[in-house]
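Every protein chain but one is kept in place in this view of the complex.
Each chain carries a letter (A and B) given by its place in the written order, and its residues are counted from 1.
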Amino acid sequence: MHYAKKRRQFLVNTAALAVSAALPIGARGQAAAVKIGVLHPVTGFLAYSGNLSRLGAQLAIDEINARGGLKALGGAKIQTLLGDAQSKPEVGASEVEKMNENGVNAIVGAYASAICLATTQAAAKYGIPHVVDVGVADQIVQRGLKNTFRFGPGYKVIADTSVNYLHLLNTLARKPAKSVMIIHEESLFGTGTANLLAAQLPGLGYEVKDVIKHANPTRDFNNIVLRIKAANPDIVIPANYYNEYALLVRTMKQQGVVPKAIYSVLGGAASSYKFVKEFADAANGVIDVNHWFNPKDKRAWALKKKVDAIKDQFFTYEVFLNYQSVYLLADAIERAKSAKREDITAALATSTWKGHFMPYGPTQFVDGQNTGAQPLMVQVLKGDIRVVLPNTFAEAEPVFPWKA
Amino acid sequence: MRDLVLIALFTVAVLLLPLFVTSGFLLNLVVMTLYLALLGQAWNILGGFGGQFSFGHAVFFGTGAYAMAVLQVKLGLNAWAALPAALALGAAVGLLVGALSFRYGLKGSYFALVTLAFAEVFRILANTFQFTGAGVGIQIPLRDSAADMQFSGRAGFLYTILALCVAGQLVAVWLRHSRYGAWLQAVRDNEESAAALGVDVFRVKLVAIAISGALMSAGGAFYLQYFRYVDPHIAYGPAISVEALLAAIVGGMGTVFGPLLGAAALHAVGEGTRGLMENAPGVNLVAYGVLLVLIVMFLPRGIMGLFGRKN
Partner (left out) sequence: MLDPWILFASVLNGLTTGAVYALIALGLTLIYGVLHIINFAHGAALMMALYGVYFLHREAGIDPYLALPVMIVLMFAAGYLLYRFVIGKASHGRDENILLVTLGVAIVLENLALFLWRSDTRTIETAYTFTMVPIGGALIALPKLVAFAGALAATGVLLAIIARTDLGRAIRACAKERQGARLVGIDVEHVFAMSFGIGLACLGAAACFLLPAYYVNPQVGNGFVLIAFTIVVLGGMGSFAGALAGGFLIGVVESLGGLWLGESLGQIGIFLIFIAVLLFRPQGLFGARA
């Protein structure tokens, strides 16, 4: 019964669309809603991250609307067009088509790199500005698409930064570490990151004892940990998703493998409040170079407080990156004083937005990449996650090497 | 005969579509439906007409997609030139899987499971070797020109997938009316009797799997041109295998138009449930699953069963 009602609604909506598509957006009167597409994989194997991403975007939209909407457009409210990519690129692309039909003005999404590749392409066909929330693959911003803007860093920048910080950390401690071992997940972000790390570390004098690639999901890490035990690297570098990261670190603890550091790069669980809460013991001392907010900015903590108050939700990078991607869009719309796609795109391209709480400085997009974007190094200390590098943002001293 | 007339009408209808429909969303939906119909038809050749159910048709799909990608990116071949190579490779993989499986007499669930295993093996291999990009996958550069099988308007892709889809339907028609098709269906209905009647069962099955493989790899090639990116999970993952068999079975196995109807039905159900309670992820897919079970319950011979067609 409910289904029939929804179906009728769907048909009515489609008919209404056909009519309203004939009218230009502003012609229906003042303060027409600005439609922002929020597109993420909220079902399928990426559902966890997808739902957190959606939460972040929705929080921002609700806040903006509560404060009186977009001032430059006469207080126009933002209307959210939700999309589910079902963890598949082709479904993501179909959702973009649908959003286009519904007159979307801009899109934020789609978390995973493979899906982002498809959604940005589909959006480009219609000139829809598309802010990439997370998707770290560098290919995303290397295709010459004028509509694509990535607020956060890509994995080359993240890998380069990780290598430099690792070296810095080691040098400051008088170089106790000489060897590393990389454990990465087998798909795009893990492989890409691992390749970059393995290429650069030897140049700085580190022996890469082994690079171990594992599947998603991996049911058991005992063998990998056995190999770590046998190779005995000074530093273990994981780059994987939450579940595998948690299992790896737990297994290392069980087997009594304690390297001088677990130095994650885009570690799935390393800088996750959920992980720290649930596995306090195993998480202690873990280092991560990942997306992180500027700890000196009060607004970040305010948002964290808000998210913490929501039952069973954690303040993760999916949340704050999406939250700020929406605000980035809002800023562009305000400056453009227009909700037209090409105007928003132009405004994003010239954006120098400072209203965020990331350690990026004012935004500056070159070929769609925000050039100031950088990761931060954090460490789990005394049950909390603290920024330890670079010094401009550090909250605590890094503890390296780590003693069990 | 009637099938050919229907195919002709269908072709004309789709050719004229872009003149009447400008909605990018609807055109994309039609493209994706025809694409799914192609995948279903490929499965249908081997499963519906041949009676050999495969759970690993992705092995052919991925081969087509990767062939197109590798030939274009690593060897600089033009997309149209790469397409025949992709089809040939799909057929070759079909012959490989078929030769091994049929030679050792695998039937029924055993055959189904072995195809599943092959798909997994290929997935792992694609994830390992550099020339397939390993875990990073391969992206083909944006070219937006018909000469490179990337079309700036929607019509180009529509006509391409239409051509492939119709090719599949023509193969199905050929199977319904040719001597080879009769042999194949005889093998499906009763392998021992067919052999007793002098049918070369091994060869008949081999031809079927080769054709099936070629058609499926055409689907993979199209996917690559449309979405411009492939990785081992997309190429060889179980999702594609499942979609292909779903479209064929729901539509009606062993018929010419079953896969098309099945694809249309699946997309209709998908779209119809898409907006359902979108604030609660998962509900719409629960509805999808329930509808699937209901369709199977009430249409045991698939949608074509409504038309009283005997397989």
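Basically, a residue touches a chain if its C-beta (ideal position, glycine included) is under 8 Å from a C-beta of that chain, and two chains touch if they have at least 3 such contacts.
This one's a predicted model, so the numbers in the text were calculated from it and none came from an experiment.
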{"item": "Selected from B:250, B:264 or B:304 as touching the chain missing from the view", "value": "B:250"}
{"item": "Per the touch definition above, residue among A:34, A:212 or A:307 touching the missing chain", "value": "A:212"}
{"item": "Candidates B:22, B:128 or B:152 - the one touching the absent chain", "value": "B:128"}
{"item": "Hidden partner interface residues of chain B, rising order", "value": "53, 55, 100-101, 104, 106, 108-110, 112-114, 116-118, 120-121, 124-125, 127-128, 242, 245-246, 249-250, 253, 280-286, 288-290, 292-293, 296-297, 300"}
{"item": "Contact set of chain A toward the excluded chain (per top definition)", "value": "42-45, 47-48, 50-51, 186, 212-215, 217-220, 222-224, 226-227, 229-230, 242-243, 246-247, 250, 253-256, 274, 278-279, 281, 312"}
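The rule is short, and it goes like this: only the chains that are shown with their structure count from here on.
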{"item": "Averaged-CA centre spacing for the pair chain B and chain A, given as whole angstrom", "value": "34"}
{"item": "List of chain A residues in touch with chain B within their complex", "value": "3, 6-7, 9-10, 42-43, 47, 50-51, 82, 84, 86, 88-90, 93-94, 97-98, 100-101, 114, 117-118, 121, 125-126, 137, 139, 143-145, 185-188, 190-192, 195, 213"}
{"item": "In the complex with chain A, residue positions of chain B that touch it", "value": "23-25, 28-29, 32, 127, 134-137, 139, 141-142, 223, 227-229, 231-234, 239, 272-276, 278-279, 281-282, 284-285, 287"}
